[in-house]
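Take a look at the structure set out below.
After this line comes chain A, so read on.
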Amino acid sequence: MKKGYLKEGNYFWSGDIAAAEGAIAAGCRFYAGYPITPSSEIAERMALRLPQLGGKFIEMEDEIGSIAAIIGASWTGERAMTATSGPGVSLMNENLGLAVMTEAPIVVVNAMRGAPSTGLPTLIGQGDLMQAHYGSQGSYELVTLYPSTIQETFDLMLHAFNFAEKYRVPVMYLIDGLLAHMYESIYVPPIEEIEKKIVHRKRPKEGQLPYEPDEDLVPPMPLIGEGRNIHATGLTHDERGYPDLTPQAQEKLVRRLNEKILKHERDIWIVEEYMTEDAETIVVSFGGEARAVKAGVDLARKEGIKAGMLRLITIWPFPWEYIKKYTADFVVAELNYGQMYHKVKEYAETPVHKLTKMGGEIHTPQEVLKKLREVSQ
Partner candidate 1 sequence: MSIFEDMRNKQEELLRTERLPHVWCPGCGIGIVLNAFLRAVIRRKIDPEKLVVVSGIGCTGRTAGYVNVDSFHTTHGRAIPFATGIKFARPDLNVVVFSGDGDLFAIGGNHFVNAARRNHDLLIIAVNNFTYGMTGGQHGPTTPTGAYTTTTPYGNPDRPFNIPHLAISLGVPFVARWTTYHVNQLQNSIYKALGMKGFRLVEIISQCPTVYGRRNSMKSPLSMMEYFQKNSIIKPNASFEEMELTYNGKIVVGEFRVRTNIPTYEERFDDVIRRAQNEN
Partner candidate 2 sequence: MTQKKYERKAVVKILEDRCKGCWYCVNYCPTKVLVISDKMNAKGYHPPEFREDKEHVCIACHLCELYCPDFAIFVEELK
């Protein structure tokens, strides 16, 4: 057993602790952050745990500095992470775009709380789903994952880091005010088993330019200190990394940044389909809210309503194929005024209904049941 590593076994953890431990298990050794409810316990856990593993933890002066620092660290080869909540993501968005443009793998956790603005600091919200994708200027794709149990919050971190490294892209890791602070019992497998599944970023071949993509559209990543004289810039650039401020360079680069993700969307999509096979109404949900939805679906089934749940674990790129494949009606349950509702509507050929709450608490199973009764009339 290596020093500082967790033993296999059962642990009783909050989502924040699980996210931190999941990241560490997935190879994260660099964390920079600024505290904010309900994500602060991630920083606290990292401060405690990373030094035990020889890793680096730094509390920065703000979220802008935090994300800048992890992008810098990522260029040295670190699997680097920060965690925050909506107000912090708003501050990070400019540099999130820098990570997209310079193709730096990072993981950003957003423990969503009630919003807009300072909103409901300690309570759940799901209003940052669009922000996760469209927060920074420009047209780009990134990966957004959203677990719904504490076990999953731990397990999914491996995917978050792997996607970031494999596709050289920032990954938004959503949790919410409910998951962040809720405690559940979870099982941690032997760390060696997790480590076996770690995907490392590709390294450039001899003579390959820093932004020269392979066939998968992802350029292997050179690292600082290898004598490759890397140049990275947020300006539109050529394959050497040098600024090229022409419409042609913009077309080529921005298309590739989008397509390198969309080309692999099936690899990135993770969903849970619960009793959807014969369902006449499917509730689309995610995160903490999905726990109530599942219970609501169970209640409906007991009444003979053919209900099911499609839980999006990958939020972006949007798993549209899972909407298209069903001929059932959809209910989109979310804690905002209706965000993913619009995405579902874009692909559904059947009626789509809203089940919204502005945040602060999840729906009750009874509220879900009520909606299912209405829709299946």
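Everything that follows uses one rule, which is that a contact is a pair of C-beta atoms (placed from the backbone, for glycine too) under 8 Å apart; a residue touches a chain by one contact, two chains touch by 3 or more; residues count from 1.
On the choice of candidates, all candidates are chains of the complex that A comes from, given by their letters.
A quick note: this is a predicted structure, and the numbers were derived from the prediction, not measured.
By the touch rule above, chain A in this complex touches candidate 1 out of 1 or 2. Of all the residues in chain A, the ones that touch candidate 1 in their complex are 3-4, 30, 32, 48, 51-52, 54, 56, 58, 60-62, 64-66, 68-78, 80, 94-95, 98, 102, 224-235, 242-243.
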